[in-house]
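The complex appears here minus one protein chain, its other protein chains still in place.
After this line comes chain A, so read on.
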C-alpha cells in the first residue's frame, strides 16, 4: 500500500481535511473547463455564470463536509436514510409539487426538495450496507434482497414520473451487486430477464412522451421540426465543429440558438461545435481521469462497504457522462440527463459532489485507520 501516492498524500495538508488531492484537482479542472464552456453556452450571461458559481461553491462545500464523515458513520446511517427516503418518495406522490408536468418536488416551505436526489445516494449506500454485512461474494438471497431494495424506490420514482432518474438509481444499486462479485452466470440471467422486461416497460410503464422520445431517437428525421429538432440540431452542431471547432464563442449553432437547451442538457454540443474533437477529447480525458482515480480509491478501501459505495458512485457518475453524451450525439434517446459538473443546474450537482465527498471519505479515512 505504500505507493507513491500515499507518500504524497502524507505531505499534503489537504489530507488533514480528508481531501484526495488528485481527485480534487481533477474535479476542479473539470469545473473550470465546464464554466468556460457554460460562459459561451449561456450567451455570455453573467447572471447565469454567477448562479452556477454559487451552486458550485455550495456543492464543493458539501463535498468537503461529506469527506469529513467517517465511512463507519455513513454505514450506520445507510439504512435509516434509505427508509426515510422511501417515506419522502411516498410523500411526493401524495402531496408533491407538480413541475413541468411531473411530481418531483416536495415543498418544504423554505425550499423545494427532490427526494429522488437523496435516493441517488441512499440506494447504493443501503444496498452496500446490506451486502457488506455478509461475506463476499453474496449469496443468492442476499442478491434478491439487494435487488428488491433497488426496485422499490425505482418504481416509486417512475410513478412521479421520472423514468431517467429511476433507472439511474436502479443502476446505482445494481452496480453494488455487480461489484460485490455477483456471478457472471447470474448477471447473464438478469440481463436476459431485463430484456424480457423491456416490452412490458414499453407497453405499460412508459408514458407517451417517453415512447415518442425513443421513436424519435430511432429516426430523428421523421419529425425534424417537432421532437426530432433537438437531436438534429445537436448533431449539426457537433458535426460542423470538425476537428478544431469553430472557435470559442463562435459556434453558430449555439450562439444563434439553433441548438435547444444549449446551456443545460445539450451543452456538450456547444463544446463540440466551438472546440471540436480536440475539446471533446480533453473533456473525456478529464472524466476518465476522475473515474480512474475514484475506482483506484475504491479498490484501496479497507472495508467492503467503502469499496462498494465508492465503486457504485463512480460507475453511476460514468453512466451520467455516457448517457448525456450519448443522447446529445445521437447514440441514445433523449432522456434529460445533464452533463455532470458542466451543465447549468442545481440539485443534481450538489448530490454529485456529496458522492465525491463520500468517495474522498472512503479514500482518506481508510489510511488513517490503517495507520498504527
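General remarks:
We take it that a contact is a pair of C-beta atoms (placed from the backbone, for glycine too) under 8 Å apart; a residue touches a chain by one contact, two chains touch by 3 or more; residues count from 1.
Please note the rule applied: contacts and distances are computed from a predicted model.
Of the names listed as "ABC transporter substrate-binding protein", "Peptidoglycan D,D-transpeptidase MrdA", "Response regulator" or "3-oxoacyl-[acyl-carrier-protein] synthase 2", the one that matches the UniProt record for the absent chain is "Peptidoglycan D,D-transpeptidase MrdA".
The chain not shown here is touched by just one of A:68, A:240 or A:347, and that residue is A:240.
Across the entire complex, the residue among A:45, A:68 or A:252 in touch with the chain not shown is A:252.
Although one chain is not displayed, chain A still touches it through residues 134-137, 178-181, 233, 235-243, 252-253, 256-258, 272, 276-277, 280-281, 284, 287-288, 291-292, 295, 298-299, 304, 307-308, 311, 314-315, 318, 322, 325-326, 329-331.
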